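In this view, the complex is presented without one of its protein chains, the others remaining in place.
Moving on to chain A:
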């Protein structure tokens, strides 16, 4: 597509820049969460995460002490204290909200009735008056401060222990692994039968699997919940494993069948001629050759089960001990809507494992997607 020599370089630039912008746009949301999970509560509230790498400037105010705090020094009345907390640095201060940096640290100003106010660089202030102070609330001192960029892993420690995410992590793992392994086994045998065995009704069954691919989960919720109750399975791990196995099977059979159909006919035929039983062919030839397709489905199912909220809420209980990570996250969004250090950290823990799996096994994921969709076109 690179045509004329003159246009080429400018076009390349346009393509590079627009591609970069697009990638940036798609990455920024996750990056924001990731950065925020390493900032503490006050920092998150004080500045946007995109400003977290430079010293954050913030404005605020403190009230001075009142009459009760005043002490007499050399016949004058003095109130002392500090306007800074933590690791803030004072940039400027003022006595009106509109001008939070009217004075430099160390300067002195006169508030009404001959009260003199000094705020020093270390944050200490000194309010001096010749007459006793008469005020019910302290005077407001407005400050402009900076906080040096600071990152912490404290959020992770807190979330994993106090917020119960460690437990939820184990629960999610307990749900996910059997729910990934069992459908693969069942589907592999079925896919082999659909791909390489002759029997009446084969075309119909294959069509049924394709049809079942799109059945909305919602249709199955109420009937299965009642079925599980009647069978005595109730709400619990067994129920959710079975449910995920059922819901994952159409895709598993479909992917594996499509892949197995493409395996070389000669290999299977010659094994049959040599007297191998179907079971031997399946175990010795089909399974090893189908590894890429098995891996593709395993990743799909793993990601889907790990990330699922609906099936877990319906088929697993909602007590604190039973919640999976998406469930905890949802609960936190309700109860700690404003505590972004908790939310960001919890969210990041819950998406960390899928992201690792994603980046490590991307090749198989892409292959599976292509097998599932492009052929249909």
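Remarks
Following the convention adopted for this analysis, a residue touches a chain if its C-beta (ideal position, glycine included) is under 8 Å from a C-beta of that chain, and two chains touch if they have at least 3 such contacts; residues count from 1.
Throughout what follows, contacts and distances are computed from a predicted model.
Not every chain of the complex appears here, and the one that does not is recorded in UniProt as "Sugar ABC transporter permease", selected from "Sugar ABC transporter permease", "Pyruvate dehydrogenase E1 component, beta subunit", "Spermidine/putrescine import ATP-binding protein potA" or "Cytochrome c oxidase subunit 1". From the options A:127, A:193 or A:268, the residue with contact to the unseen chain in the full assembly is A:193. Within the full complex, the residue among A:55, A:160, A:221 or A:289 touching the omitted chain is A:221.
Only one of A:242, A:255, A:294 or A:316 touches the chain withheld from this view, namely A:242.
When the whole complex is considered, the residue among A:92, A:105, A:123 or A:250 that touches the unshown chain is A:250. Residue-level contact of chain A with the missing chain is found at 1, 3, 11, 15-16, 18-20, 22-23, 26-30, 32-33, 36, 44-50, 58, 170-171, 173-174, 177-178, 181-182, 185-187, 189-190, 192-194, 197-199, 202-203, 205-224, 226-227, 237-238, 241-243, 245-247, 249-250, 253, 277-279, 282, 303, 306-310, 314, 326, 329-330, 333, 340, 343-344, 346-347, 350-351, 354-355, 357-359, 362, 365-366, 369-370, 373-377.
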